[in-house]
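Of the protein chains in this complex, one is absent; all others appear in place.
Labels for the chains are A, B, C, D and E, by order of writing; each one numbers its residues from 1.
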Amino acid sequence: MRKIKVALENIVDEIKDFYDYKLWHFLTINGVALEDNKLEVQWIFSKYEALDDVMVYYVECDYKDLIPSVVEIIPSAIISQREIIDMFGVKVEGSEKGLYLDEDSLQAPLSGCSI
Amino acid sequence: MFSLNKYRKKSPWILHYNAGSCNGCDIEILACLSPKYDLERFGVINTGNPKQSDIFLVTGPVTFRSRERLIELYTQMPEPKVVVAVGSCTCTGGVFRDMYNVEDGIDIYIPVDVYIPGCAASPELIIDGVVQALDILEKKTKEMEIPFKLFKEATTKKGITSRRESALKIGENDEKN
Amino acid sequence: MTQILLILAPIFFALIVLGTNVSVRNIFTIVFVTLLAVVSLMNFISFDIPIEISTPHYFHSIFVFLDFLLLMYFFWQGVVKKNSYVSLFALIQIILYAVVLILTPSLMSSDILVDKVSSIMYLVINIIGGIIIIYALKYIESEDFTRFKKNAFIALLFLFLSVMNFIVSTNNIEVFFLLFELTTLFSYILIAYRKDETSLLNALQALWMNQIGGVAILLALIVSITQYETVYFDILIKNIDTAYLLPIVLLVIAAFVKGASIPFDKWLLGAMVAPTPVSAILHSATMVKIAPYLMLKLAPAMSGFVSVTVTLIGTFVFFTASLLALSKDYFKEILGLSTIALLALMMSLAAVGTPEAIEACLVLIVFHAISKALLFFQAGILEKSFHLKYVNDINGLINHSPLVVFFILIGFASLTLPPFGVFIAKFMAIESLSNEIVKNPLYAFALVFIALGSVFLTLLYFKVVTKLFAKDVDAKARHVEISAYYTVPSAILVIFLVLGIYISFDLNLLSGAEIIVPVILIAVVPLLFATLLFKNAHRVKEYNCGEKDEIKLSMYYFHMPKYIQKAIIITAILGMWILVIGVLI
Amino acid sequence: MIEMLLIFLAPIIGGFVYGFERIVRARMQNRQGPPLLQPFYDMLKLIDKQAFIVNPYHSILGIMHFFTLWVVVAFIILGQNLLYVIFLHLLSTIFLILAGFSVKSIYSHIGSNRELLAMIAYEPILIMLAVAFFMINGSFDISAIRENPSSIFPLILLFLAFLMVIPIKLKKSPFDATEAHQEIVGGVEVEFSGVFFEFLYMAKWLEYFFVYSLLVLFAGNNLIFAIVLALFTFLVVNLVDNATARIKMNHLIKIVVTIGLTLGMLNLIGLAYV
Amino acid sequence: MFTSLFKALTNLFKKPQTIDYPVTPIEKDKDYRGLIEYGEESCIYCMKCEKACPPGAILFVKTDTPSENEKNKKGLKYNYNPYLCIYCGECVRACPKPEEALWQSNKKPEVAVRGDNVNSDWFELEKLHKS
Partner (left out) sequence: MKKTINIPLGSQHISLLEPVRFKFECENEKIVGVDSDVGFVHRGVEKACTTRFKYDAVGYVVARVCGLCAITHSLSYTVAIEQLLDVEVSKKAKYLRVLLLELDRIHSHMLCLSHTCESAGFEAMFMRIMGDRELIMEIQELLTGNRIQFDYISIGGVNRDISLETAKKIVNSLDIVKQKVLGYIDEFTNNWSLSLKFKGIGALTLDEAYRFNAIGPLARASGLHIDVRNEIEYLPYKELGFKMQTHTDGDINARNIIRLNEILNSLEMCNNILAGVPEGEIVVKSKGKPSGESLVRFEAPRGELMYFVKGNATAMLDRVRIKTPTFSSIPAFSHIFMGENYADAPAILASFDPCLSCTAK
């Protein structure tokens, strides 16, 4: 697992440069709650037919930051984006919430700050 | 007049609803229909249609989003009907007990007649449960059974009047007549 | 003399109606219509042998004059309205007509000949046509015309009846030609009555298409005079030589034109832009009924090849028109195509020519007229009272007006189901064709066409009917009052339909049980059950997979690719050519 | 008298056929299957159930479907006009279709639509069948057909076409798209419940009676042959049911219309020439 | 298609695969993971099982009538809810005296009906346990 830290503003460009859809398989977008109300967002890729070659691009950001969308580059990321919106209560460009949670569910269950 | 009650237990048609289970019990229900266990021996037909069903097989601990559907389907089933909770998580919440998006067990919403334990409930247990349900079905009256709890007001608030409520109200009126 | 009365009285009525005010006009019209109905009924009852009436000589001169006038008018209209087809056909007709006048036939007969068929046609024309006129009284009031134009509309309808009465009485093909062109003229005026762009275009289309029929008649006249020395139907048919059927075939083509068979169907569909009573009168009682009438007249002369080919073409059109109708969404258009289909069926039945087939054809003519009038009434009501034109919009009409739904239902049922007349006729059609297959296996095709066509028609009707029941999600039940001028004529037609069931007994086709039992069982028993069972039934909402979102319901539509439509037209034209060339050979 | 009895018992006989068929189907799938009387248990239970209605038209039309079908069967037993019987049967199907359309349920609508389309496919074959019997027996009367000797050989092609109609009418694979439990939850019948569903359920039994009584017409006055024919057909239909998947509506129409109509036409033309 | 036709035909004359359960009972393998059983005498009240159980189907609750076992100093009573248990066997693996104090038998659990108060009784216990 190779992890590369990127600044939030650059993430789309970085992924655009890196992502070759015939070479890399997009796994998912992952969020990890950090201390001090910070959030780590990871974009995870694996290489086709390579032994354990997983590439993780990640950013550290605040919950109120607008996370840029990669749907232009990776159409199937749309559903992962919706998921992190639901689970962390963040905003992602061009995606709406409501994948899992009802109005009276616990909102943003995985975010560090809600607890 | 001869009693029709005894025929209820010879022709139990089932409706299956998954209220958030892990599929483990669902595939065991499917396995019950398979040649080895063959529930059709008891006259069971999996109708998939609440209006023609007698036994309501529910699996899963009732997630928030399935609460409404659970009650909707329940009220669409004609009396007499029997509710069977299949699997530990359906009876009491099982391993999902206390998770934030589940209610612990379906009997918080609707009256359950038979609880089948097991995770996953094995086909034999499910058959045991269905046989148990048949006896209960025979004894039941045609009195309307009302869900314990309706889903939160939030749906009515938005101008969509909940269908279940209207169904229930009409049912009540009918009883008065 | 009742016949003469039937021809002349409407002209007189028309003149009276022209100058009156609304209430007087309405009363007069109702009285006149009643008179006509009574007279035609008397004529029918007292009828026993064919009546021949000779006409004075000056009569012919008037006709020749009128004819030329009419053709010139057509020509002029073509020039003014810049439609070259119209002028062209008018010109051809003028020339051909001149040729006809130059030729002198030697065998003479009487000009007016009223037989059994004619007296039945009188009934249809005067009673059904009359009811349509009554219906039109109210309808025309809601149009945006001047007083005079409204009255003129009623007057025109009366005139139309007169012409129709005449056309089914005449024995002279020359006179027939004039009257034929006169109906064309009326349809032209009536279709263009709203004077807007599409009306005019469609009227012109109807004009030139119908003139093709005129040309065919004139050609038939020429051939008939040169070959058989006569201009009279009865003589022509009596002397007919099976080897030389050209005049008959030409007349048949004229019938196809009037009957709007594919490929001449465009004009009738175009006629939809006219006020609905026009459609009603064109489709049910008048105009198009000339086609089967003419066929019936020619039936004895048809034989072998012509008979089979005409039957095949007719049944083919029956089948394809029903198929085409399935892909339509405009209520009147659906009715129109089903008219075309049924007319084609009538024509082919007439062409088969066996007594049962002819009987079937007559039953079909009568009951089709009643049912179609009824349905067009409803189309008019939908348009005027509900502002609905498309089948897809009539969702849940039953919540607004059960009466209209009832009428539509009866209308469609009478076109498809036992024990109503049209069903009986179709039944007879199949029976008579089954008898014929043994003589000519090609009738098997005709049979399959009929079988398929009637299934398609049933499908079509019920496709519409189902929409009536389907409740729209957000429809609020609001009842709409419907004028008695609309409902009473409809009700009368329904009564006719019900009375008509007696026909089924009369024909000895089905046993009494077969007619009565289903009616009772289907209508009464379920109602009893329903009232018993509904007491303890609970109402619930529909099953929707446990969800409760709104659902969108709309009908299946059948998409008819362009190439299939083309193929149908080409096949039909080919059929006509085969008919003509086959006869020439 | 015996006819009256038969008319009265027709649904029950159909019920037995249905029950037997359920056992046979289960055995073909290597299962034990329900008891023979299962359809009757179902029926008695349905009477006992609380009845739900969606709207009155819907329920009435369902009941009318049942009664019309019963009348159809009665007329067959009484030996009436075959063509008429076929048209009346069409009427009963139309009631069902209307019932399907009279509710606001999408599955019901799709089911009705499919039922309509299926009608296009099989009605012409039935009509041709009637015509063919007419050509052979000189009458549309079923009693006449039953008095004459077996006509299966001259009508062999139509018999094959009719074999294709049976699965459509009895809702069996591969031609059961009108009911399609897994897609549209039974189609037309989805909104019926309790007693009202029972009418539909019993209509299914009558449908069995209808189909098999048309089938034995092929055997004419030969009773033994009739029984053999019915058993043979029963077996074939069930075997095919257990060896095929449900095909789509458009395939159904294509197959039945092209093959069925061609067979029927060939047979009719053949009859005309012979 | 013809093979399946043939298969259907042969099946028709074969004995069906169906086991006529419940008339003919099905023997459970000795390793079947069924009910958790408890031997009060051998328990040492270490509460490891309670801690290990993922859904919390074992509860030791104070009662007035505790067992005679001298290890039971706090007066606890073992409670087990088969309708909550997921039959994972983790408690048995956690137990220091498996097969004596706690073991997983191959018995099927029983089906309960409404009168058995599967949930409400247990809720009481849970409340007691918390307090």
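Simple rule for what comes next: contacts are C-beta pairs under 8 Å (C-beta built on N, C-alpha and C of every residue); 3 or more make two chains touch, one makes a residue touch a chain.
Computed from a predicted structure; not experimentally measured.
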Option touching the unshown chain, where B:F42, B:F96 or B:Y115 are the choices: B:F96
Residue of D:A10, D:M28, D:I60 or D:L268 in touch with the missing chain, whole complex considered: D:M28
Interface with the unshown chain - residue positions in chain B: 15-28, 30-31, 33-36, 46-49, 60-61, 63-66, 69, 73, 89, 94-96, 98-102, 119-120, 122-123
Footprint left on chain D by the chain that the document does not show: 28-31, 106, 109-110, 173-174, 176-177, 180-183, 185, 241-251
Contact footprint on chain A, counting only the chain that is left out: 1, 21-22, 25-28, 30, 32-33, 42, 44, 46, 48-54, 56, 74-76, 78-80, 83, 87, 98-101, 105-106, 109-110
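Basically, only the chains that are shown with their structure count from here on.
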Touch-network distance, chain A to chain B, counted in steps: 1
Per-chain Cα centre nearest the global Cα centre, belonging to chain: D
Leader among chain pairs (count of C-beta contacts): C-D
Remotest chain, chain A as reference, centres from CA atoms: C
Centre-to-centre distance between chain C and chain B (centres being mean Cα positions), rounded to whole Å: 59
Interface hub residues of chain C, defined as touching at least two other chains: 536, 538-541, 543
Chain D, residues touching no fewer than two other chains: 26, 29-33, 50-52, 185, 190-191, 194
All pairs of touching chains, each written as two labels joined by a dash: A-B, B-C, B-D, B-E, C-D, D-E
Chain B partner contacts - residues on chain A that touch it in the complex: 100-106, 109
Complex contact set, residues of chain B against chain E: 35-38, 41, 88-89, 91-95, 97, 104-105, 107, 111-119, 122, 124-125, 127-129, 131-132, 136
Residue ranges of chain C in contact with chain D within the complex: 398, 417-418, 423, 427, 430-431, 433-434, 437-438, 440-441, 443-445, 447-448, 451-452, 455-456, 458-459, 462-463, 465-467, 469-471, 473, 510-511, 513-514, 517-518, 521-522, 525-527, 529-530, 533-534, 536-544, 551, 553, 555-556
